[in-house]
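For this depiction, one protein chain was excluded, whereas all remaining protein chains were kept in their positions.
Order of writing sets the labels: A, B and C. Residues in every chain begin at 1.
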Amino acid sequence: MKKNIAYISNFKEWFDEFSFYVPMKVRFSETDMFGHVNNTSAFVYFEQARLELLAHLGFSTENLSSTESIPVVADLQCDFLKQIFFGETINVYVKVHQIGNSSIDIHYLVLNEKKEPCLTGRGRIVNINVHTGKPTSFTEEQKELLVKSKDNHETK
Amino acid sequence: MKKNIAYISNFKEWFDEFSFYVPMKVRFSETDMFGHVNNTSAFVYFEQARLELLAHLGFSTENLSSTESIPVVADLQCDFLKQIFFGETINVYVKVHQIGNSSIDIHYLVLNEKKEPCLTGRGRIVNINVHTGKPTSFTEEQKELLVKSKDNHETK
Amino acid sequence: MKKNIAYISNFKEWFDEFSFYVPMKVRFSETDMFGHVNNTSAFVYFEQARLELLAHLGFSTENLSSTESIPVVADLQCDFLKQIFFGETINVYVKVHQIGNSSIDIHYLVLNEKKEPCLTGRGRIVNINVHTGKPTSFTEEQKELLVKSKDNHETK
Partner (left out) sequence: MKKNIAYISNFKEWFDEFSFYVPMKVRFSETDMFGHVNNTSAFVYFEQARLELLAHLGFSTENLSSTESIPVVADLQCDFLKQIFFGETINVYVKVHQIGNSSIDIHYLVLNEKKEPCLTGRGRIVNINVHTGKPTSFTEEQKELLVKSKDNHETK
């Protein structure tokens, strides 16, 4: 990888820490008049993979409306390494990179069918109390689920 | 108009009944790899114009979450007469075509800057009670607002 | 089915003629503030299923840019029978309903995991010459592919 990306210190290590991924077919409506997938779709893929990871870890995402706290996006970034085209199936990898008291840093990697990195990204999610709109600590149970997911990376 | 469209009996009369419209700039992300606006964006334009018409008529759309009933789409259709391109500003005309007890039929017309019809459409909106999920009559006040909007067409 | 839908004369027969479908996970970004999938996403699902059917039938959709003719949407309609929610996986059924010289009528049916019909739809696709922008006949080879797909329905 020739490109310098601030949130990746060692690309190989960073790459190897991913294990959870969601395969997605590129949709025609996600292309733009330049003939490739429009940049805004990267964040649709990231969000979908993030919510499936959270569900996989045991966070209920189906009854989000009846919950006390919701995961809100605090920041997001994406590096576009390679164009993605209609007809491709991509694998959207996602991992919990860092766990704070009321927030987590999530990283993303999108590979095409040739296993070439097309997108990398990261973003912080904050746990927001639905009544106050303020950040609120994860429960101990939630923290354990998050830590367990991180341990899985490291022992891979 | 050479094209036969089931919901338009006389194009000139139908055309003349519109008065309310919302100008919209075509967004780059709405194009697709064929170089024009993707067909799915037509329904984004329709929805936006419909909600602005309802707000204009006095239906509160800003605090939709605190309301007793919400306008839900029962069906939608669109005829694509002319391609729309990035860089164009379109005028999205919208009118109340028919008023039922708990539903209204809304018609749409999109003109480009040369005033050429690019899209026509229609769709029924049903007033749904947020607690029961069932259709519910419009209030007398709401019906008056709707009828007034229709009268405006006819006396134009 | 209590609802009258103009393009469905006998719901059971119409239903039974579908065989090709594409499973799709509902994406979070496809929901709206009413808590369900926004109406505009129906047409994203339809388009995706349509293009996968055409690819399955042998129409090249991957190198759409190098082709002589492209399938352009002439009209589209959708009936919304049941709300769709985040977290659901839907099956988007699609079939060729009628074959013309330069156009085809395509029908759609979306079932949720309980096999309840959520959306039905139809729309005409016109084969457009990329140089002239005018409708152009399907080739004999393309017509055979389309007819074969229809025969499959009828002998099921």
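Please note the rule applied: contacts are C-beta pairs under 8 Å (C-beta built on N, C-alpha and C of every residue); 3 or more make two chains touch, one makes a residue touch a chain.
This structure is a prediction, so every number in the text was calculated from the model and none was measured.
A.B. asks: From the listed residues A:D16, A:D75 or A:E116, report the one that touches the chain absent from this view.
C.D. replies: A:D75
A.B. asks: Which one touches the absent chain: A:M33, A:A49 or A:L146?
C.D. replies: A:M33
A.B. asks: Counting contacts across the full complex, list the positions on chain B that touch the omitted chain.
C.D. replies: Per the touch rule, chain B residues meeting the hidden chain are 25, 27-29, 35, 44, 47-48, 51, 55, 61-62, 64-65, 85-87.
A.B. asks: Could you pull out which residues of chain C are in touch with the chain that's been left out?
C.D. replies: Interface residues of chain C facing the absent chain: 28-29, 31-36, 38, 40, 86.
A.B. asks: Give me the chain A residues in contact with the hidden chain, please.
C.D. replies: Contact residues on chain A toward the absent chain are 6, 33-34, 38-40, 42-44, 47, 64-65, 70, 72-80.
Just so it is clear, only the chains that are shown with their structure count from here on.
A.B. asks: With chains as vertices and touches as edges, which is it: line, ring, star, complete or other?
C.D. replies: Graph shape here is complete: every pair of chains touches.
A.B. asks: Point out which chain occupies the most central position, where each centre is the mean of Cα atoms.
C.D. replies: C
A.B. asks: Find the geometric centre of each of chain A and chain C from their Cα atoms only, then give the gap between the two centres in Å, rounded to an integer.
C.D. replies: A distance of 31 Å separates the two centres.
A.B. asks: Name the residues of chain C that each touch 2 or more other chains.
C.D. replies: Answer for chain C, listing residues that touch two or more other chains: 44, 47, 64-65.
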